[in-house]
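Missing here is one protein chain; the remaining ones are kept as they sit in the complex.
And then chain A:
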Amino acid sequence: MPKITVTVNGTQRTHDVEGRLLLVHYLRDVLGLTGTHVGCDTSSCGACTIHLDGHAVKSCSMLAAQADGATITTIEGLASGDELHPLQVGFKEEHGLQCGFCTPGMIMCAADLLNRNPNPTEQEIREGLEGNICRCTGYHNIVRAVQHAAGQLTEEV
């Protein structure tokens, strides 16, 4: 079994993993980080989105073994201590979540989007989140949550 060493949410972890183990299952089952969800089996829904070396990645689309040496952030590591990430605040303030199942992946994807484009248009937000499915919100308030995090909604309190 391959041995991998990864830094997850600031902590270095080393494990022997089965060659076929997906990264998402490593995070959930081995590390107990169950905030990263599995919503499909075709890498289509984005519920498992994490940051790998600073970029949004669907963690069901790679093997744990391929992550050897990587730095990973999951939803559990996004806030700075008790201080929520602006997107976490945005999702709460704008009611960007209902059942919450897609939310971690949606937030991780949106965080990557804002890293790349801090002031996106509505269309850029919609296209940026196109790889993540939400069945509850109709995306209306998810778009607003991202706009909130980008500081675009301050004028309409």
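Criterion: contacts are C-beta pairs under 8 Å (C-beta built on N, C-alpha and C of every residue); 3 or more make two chains touch, one makes a residue touch a chain; residues count from 1.
Everything below uses one rule, namely that contacts and distances are computed from a predicted model.
A single chain of the complex does not appear, and UniProt lists its protein name as "Carbon-monoxide dehydrogenase large subunit", one of "Nodulation protein E", "4Fe-4S ferredoxin-type domain-containing protein", "Carbon-monoxide dehydrogenase large subunit" or "ABC transporter permease".
In the full complex, chain A contacts the hidden chain through residues 18, 20, 28-29, 32-42, 44-45, 47, 74-76, 78-79, 84, 88, 91-93, 95, 97-104, 107, 122-123, 125-127, 129-130, 132-143.
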